[in-house]
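Only one protein chain is missing from this complex, and each of the others stays in its spot.
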Amino acid sequence: MANGLANNKLPNWRFFVEWSSESLGIIHGIKKIIFSGRSKYQEVDIVETYTYGKCLFLDGKLQSSIFDEWIYHEALVQPAMVTHPNPKRVLIIGGGEGATLREVLRHNTVEYVEMVDIDEEVVNLCKKYLPEFHKGSFDDPRAKLIIGDGRDYISSKKEEYDVVIIDVTDPLKEGPSRLLYTKEFYELVHQALKDDGIMVTQATSVFYTTDVFATIYNTVRSVFSITHAYHTWVPSFNSPWGFVIGSKVYDPLNLKEEEVANRLCERGVEDKLRFYDAKMHRALFALPLSIRKVVEKEKRISTDRNPVFVIYI
Amino acid sequence: MANGLANNKLPNWRFFVEWSSESLGIIHGIKKIIFSGRSKYQEVDIVETYTYGKCLFLDGKLQSSIFDEWIYHEALVQPAMVTHPNPKRVLIIGGGEGATLREVLRHNTVEYVEMVDIDEEVVNLCKKYLPEFHKGSFDDPRAKLIIGDGRDYISSKKEEYDVVIIDVTDPLKEGPSRLLYTKEFYELVHQALKDDGIMVTQATSVFYTTDVFATIYNTVRSVFSITHAYHTWVPSFNSPWGFVIGSKVYDPLNLKEEEVANRLCERGVEDKLRFYDAKMHRALFALPLSIRKVVEKEKRISTDRNPVFVIYI
Amino acid sequence: MANGLANNKLPNWRFFVEWSSESLGIIHGIKKIIFSGRSKYQEVDIVETYTYGKCLFLDGKLQSSIFDEWIYHEALVQPAMVTHPNPKRVLIIGGGEGATLREVLRHNTVEYVEMVDIDEEVVNLCKKYLPEFHKGSFDDPRAKLIIGDGRDYISSKKEEYDVVIIDVTDPLKEGPSRLLYTKEFYELVHQALKDDGIMVTQATSVFYTTDVFATIYNTVRSVFSITHAYHTWVPSFNSPWGFVIGSKVYDPLNLKEEEVANRLCERGVEDKLRFYDAKMHRALFALPLSIRKVVEKEKRISTDRNPVFVIYI
Partner (left out) sequence: MANGLANNKLPNWRFFVEWSSESLGIIHGIKKIIFSGRSKYQEVDIVETYTYGKCLFLDGKLQSSIFDEWIYHEALVQPAMVTHPNPKRVLIIGGGEGATLREVLRHNTVEYVEMVDIDEEVVNLCKKYLPEFHKGSFDDPRAKLIIGDGRDYISSKKEEYDVVIIDVTDPLKEGPSRLLYTKEFYELVHQALKDDGIMVTQATSVFYTTDVFATIYNTVRSVFSITHAYHTWVPSFNSPWGFVIGSKVYDPLNLKEEEVANRLCERGVEDKLRFYDAKMHRALFALPLSIRKVVEKEKRISTDRNPVFVIYI
């Protein structure tokens, strides 16, 4: 053993770099490595970064940080849940950390939530190491966890759910979520929803993959009668992030600020949120002009034969 | 000479890292170094990055990139300009790249714009190397460039301007912009504005320095009767960015979407914008709940004796 | 969960940076984190790097890599062992990985080796995760492991050892090895050695901390009648590395090439080495002119009251 320690204050030596391209990346100084290994499906790292605190990385991509996971998860879940006047039965596809589940369970109208995730090891690691994310949601008697393929699961369901929330990794050419953004998939979702059901999906970076975001919007629109794209910034993702709502009856833009406030209050949600409230509801749907133009012009529909996917590099 | 080149495709070797803290940074691969040196006031780098294209760095901090400078500059300039029914005389404090000037000159109501910047070398470098940013604005007959201290300059002005735009570096303990965010300074701005004048200032990161953002809001509010904080995301800043408007008469939230669209159209601005339009106007003012709570609770007022400043590390 | 994987080939995202100063560092892409945690004394990382393979880091400093640990350990152990005509009893101070022990045990003259290391957790982690380093040496019946303070241990020994090998971290102002490079310590070593005993210590970077290297040489010389500094390069340390031999009777420079070869052969060592042999023996002691000048001029002696230490930054 040779070498040694530079000075009393140790400089950082453990770093994760999240590459957006081969010439743009975010450097995270790592305070502590809590878990690092490989599941059946992916590389998994649960670490404590100096700036964002506890984080989950899958295949080297930051999935969520304790610093701002509430922005992502409230933005994903709350607009759709609030838009439905009485959501009782909810299905989550993906959602490993349990934070999406947490947001759904906040609504006291909810009687039953199923969460279908393919990676049992990741779910178990999150249960063990990320209690601040799921806050015990997996133990809620209304929650049921199913380990399995989300698309297989939903294909046998008919008019069963009020809300379906799709919280999976970005579509990649060879990735497991490849066929969870296609027209055929959204038709299965449509079929699994009740007559007045509503769905929402994360829809990749608004800025770095605008064309994918626009294609997802256009694909949902080819299946649902009411469709809206919206977005918010998530600092640890280093980008404004996109979402798409597809709805059979209810339109989120028809809700007045007062009505949003009432629903949050009546359902016991109001005091639990940190990002979303009645004042934010409508603003989420305002896209910057340049993005709106791309979304409006998009003609492409993602299909099983020709699915859209993200190419970072 | 020894060593050599690894393979046909050269890997990146030139990098800039913009540190947000000593354990969080953005890595930019640099394609070309256009200028690198020191002015009287600061370190200046004009470089072409692979992802964001041409960029200006001052003291190692990214000021603007061709990729998204229009987001920052439209968000800074347009809401205040549009809120004023007939802006003729405008003062810009700072604004080295000339892009703020460009945004002001788009309004055909404008008869006269003064831009006061302290660093002549930076302005000359921007004139020479960043034509895509200023787009020839310095040659517009309505524009007048003054090299000097912005606070000194404004202190002799009375009821002269319709709009004052403050586009300077963040307040730092020892930095040159330290006294351009205090109550005393805003009183000078108030005095330099006409009876129905309006001012706007950039107001640091909404997320990483929320307390500074909130203090700037509160300080402007101590001087102006109508005050609003707003924000947008700027990808290359790696954060949502804040702004504060102070106004004597006109309230940006009283403008209807239709009125914004009319003004942009009548003044010949509409077709030139990429980020801001009538649909975005109101959404800019919707702050996330957690930020709004901090802003509402802030009691601190920044003063010359006890100025607010940013501490990144 | 959002985000995802860039392309089929994952880019590196886990990195360790070993800083030599705040503006010079080695970046190691990390393939696998085998262990990461904190012992009673230090931060411990056992990782697999892409280029150097399995590595041990203590407090962020690379201690040894499977790629070239044999250079360091042969260079530390073999010259002193070979210089002694019949080494039977050997003491190792430090040597956590067990590779120094391995090198000593290769000499069939050896009857008994004690290894005293202060950090039991590190030794146990090395036993478990670094079998390629120790190659089962801890199980050799001639080896005895003592967990404890090396200086305390040696202070009670008198004329007991043929060879003492000091394999500890660099001397740092506040580090645990601070008093293992002083005149008082070398006097204890001298006392613990038999009448014809010989000692050797690692002596920091020849190039980046030449003054420390020279001071260690000068301090050993103040205690032993025969003293020699030598060095070799260790790629993963990013520097030529120094060592100092102190001897009571035998001079390594008096050994002819043939004699070195004979001893290695007779003792069954020859076929097991990868770096050191008779042809290398003398060359190790040839220091570059510039380093030799510093060593020759050094007057400083490290003492318990005023110990030498390394300042990297």
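By letter and in written order, the chains are A, B and C; residue numbering begins at 1 in each of them.
The working rule: a residue touches a chain if its C-beta (ideal position, glycine included) is under 8 Å from a C-beta of that chain, and two chains touch if they have at least 3 such contacts.
The structure displayed is predicted, hence computed values, not measured ones.
The absent chain, not drawn in this view, touches the displayed chains B, C throughout the complex. Considering the full assembly, B:18 is the residue among B:18, B:103 or B:298 that touches the omitted chain. In the full complex, the hidden chain is touched by chain C at residues 12, 17, 20-29, 31, 49-52, 71, 207-208, 232-233, 235, 238-240, 273-277, 279-280, 282-283, 286, 288-290, 292.
Residues of chain B that touch the chain left out of view are 1-8, 10-19, 22, 32-33, 36, 42-43, 45, 56-64, 72, 94-97, 167-175, 177, 202, 204, 234, 237, 241, 310-313.
Here, only the chains that are shown with their structure count from here on.
Centre-to-centre, using mean CA coordinates, chain A is 32 Å away from chain B.
Multi-chain contact residues, meaning those touching two or more other chains, occur in chain A at positions 12, 17, 22.
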